[in-house]
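Quick notes on the structure that follows.
Note that one protein chain is taken out, while the other chains of the complex remain in position.
Up next, chain A:
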Amino acid sequence: MVTAVLSDTDLRRRAWEVAAQVVDPEIPVLTIADLGVLRDVRVRDGRVEVAITPTYSGCPAMNMIALEIELALERAGIGRPTIRTVLSPAWTTDWMSEDGRNKLRAYGIAPPQASSSRRALFGEQQVSCPQCGSGNTELLSEFGSTSCKALWRCKACREPFDYFKCH
C-alpha cells in the first residue's frame, strides 16, 4: 500500500475537488459547487472540514448532501470530514454559476432570473420556457415540487415547467 502524504494545501484542494462533484439529490444535474451550497473546505489538524449552507431553512436535501460529501471523501481516501453548516451569509441564487444555469435550462428547469423582484407584493415576472424559449408563459404556483422551485406553464408549447425561484 502506498500512502501519499499530502500537504494541507494539496489535501484541501483535493477535498474541494471531490466535494464539488457531489450533486443535489433533487436536481442531479447540478453539483453543490454549481449551486453555491459548498462554501468552504479547510484542513484542521489533518482533518478536513467542509462548510455547506442550506438553500432554504427546511430543505430536506441538506442531510442527504452532508452524507454524500462524507461518502465521497471517504471513497477518495481522504477520510471522514467534519461537516459544518453555516447560515451567514444567507444563500442566494446569485451564487449559482453560469455553468449551473445552463445545465438547469438543458435539464428543463428555468434558471433563476437575477432581476426579478422578490419583494413586489403582486409582482409580475417574465420567465422564458426552458423547452421552446418562448416568453409567453404564466405562473401556476409559486410553490413547486421542492422548496426552491415554482410551477409555470408555457402558453406557446403548452408544457408545464419548473422555475428555480430567485432567493
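The rule we apply is simple: a residue touches a chain if its C-beta (ideal position, glycine included) is under 8 Å from a C-beta of that chain, and two chains touch if they have at least 3 such contacts; residues count from 1.
In this section, contacts and distances are computed from a predicted model.
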item: UniProt protein name of the chain not shown, from "ABC-2 type transport system permease protein", "Anti-sigma factor RsiW", "Cytochrome c-type biogenesis protein" or "Phenylacetic acid degradation protein"; value: "Phenylacetic acid degradation protein"
item: Residue of A:W16, A:Y56 or A:Y107 touching the missing chain in the full complex; value: A:Y56
item: Absent-chain interface as seen on chain A, which is shown; value: 54, 56-60, 87-92, 118-123, 140-145, 147, 151, 165, 167
